[in-house]
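The complex appears here without one of its protein chains, the remainder shown in place.
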Amino acid sequence: MIPLLKKIFLVDLFQGLWVTFRNQHPKHIYTEQYPIQRPKVAERYRGAPRLNINPDNGETLCISCDLCAKACPENLIVVTSVRNEQTKRKDLTTFTYDTSRCMFCGLCEDACPVDALELTQDFELASYTREGLIWDRQMLEEGPKPTQYKA
Amino acid sequence: MAAEPWDDDLTRALAQQFGNRVERYATYLGQKFLVAEMAAVRDIIEFLKLEAEFDYLVDLTAVDYPNRPKRFEVVYILYSFARNERVRIKCSVAESERPLSVACVHATADWMEREVFDMFGIEFAEHPDLKRLLMPDDWQGFPLRRDVSILAMDNRWVKENLGIESGQ
Partner (left out) sequence: MAQTFLDSNELVLNMGPQHPSTHGVLRVILKLDGERVNGTECVVGYLHRGVEKIAENRTYQMFAPYVDRMDYVASISNGLGYVLAVEKLINVETTPRAQVVRVILTELNRIASHLLWLGTHALDVGAITPLFYTLREREEILKIFENYCGARLTTHAFRIGGLQYELYEGFEREVIAFCDWFMPKVAEYEELLTNNRIWRDRLVGVGILNAADCKRYGVTGPVLRAAGVKWDIRKALPYSGYEKYEFDIPVGTNADTYDRYLVRMEEMRQSIRIVRQAVGAIPEGPIMAKVPKVLKPPVGEAYVSIEAPKGELGYFIVSDGSINPYRLRVRPPSLINLQALDQMVKGALVADVVAIIGTLDIVLGEIDR
């Protein structure tokens, strides 16, 4: 008898609708209005790579040890350097990073002994060309500059 | 750590049934395995299923050793729900040989054997429908053989389909 009445009065339907109704409140909104409202990503976010420079004198922190290139599973980092006769150390000449093949696994940043290479919180990496995805040293030091939209 | 011999009721039952068709019983890192001759494997798996309740074929795969006289090693992993035990069966297969399909014992072997055929080119005799599983039907060669290089595969594909040098 009761199941029949439940059927007639569509109890299960109203039960479900009540759940939907409870979730109508604006505090349940989860959608981000992306280009206008920019999400705040986590501190440890693994996004665009950056080659850190020493803030005091503007020199690169990278010591051209090539460890990042060796650690990368995709083999996409190319580091070249020349030997400086005065300081007896290697000076970085070029640093190429192919973001189109990168999977942002973080192995290169783990391998870097001086924290020169870092994956940062920038997540907008799109480019109009394939070549634009291959970042050189300058690009890596400056970071991407995505267009910012204002509401 | 080297493999240690494995000896219990099960190996004795197997030894009684199959004698010297099983070459070796051993455990490595606590995992039991036995090495048998190719022709006996289906009987062993059937025996284990019927007599020892190894009713679940976990995995079937192959390993390629191009330098051995019998090039491939086919590996069967069996599990028994009742005994809560896993056993690995290995057998060597030469390139020209065709091991018997176990799809009639464990239905799940159907696709696994197809995958092994697809990747290594080992043909299983009496398989219901042996054809490629993951690679396209018109693919040339068997990708998981050790002598196939990724780069060569890549370059060939780029050349054939795009008509350019891949430059990798």
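A few points about this structure:
Which chain is which? They are A and B, in the order written, and residues in each are numbered from 1.
We take it that contacts are C-beta pairs under 8 Å (C-beta built on N, C-alpha and C of every residue); 3 or more make two chains touch, one makes a residue touch a chain.
This structure is a prediction, so every number in the text was calculated from the model and none was measured.
Just so you know, the chain we are not showing touches A, B across the whole complex.
One chain of the complex is left out; on chain B, the residues touching it are 1, 3, 28-29, 31, 55-59, 61, 63-64, 75, 77, 81, 84, 86, 88, 106-108, 110-112, 119, 132-136, 143-144, 146, 150.
Annotation for chain A: contacts to the undisplayed chain at residues 7, 12-13, 15-16, 18-20, 23, 28, 30, 41-46, 71-73, 103-107, 110, 119.
Throughout what follows, only the chains that are shown with their structure count from here on.
If you average the CA atoms of chain A and of chain B, the two centres end up 41 Å from each other.
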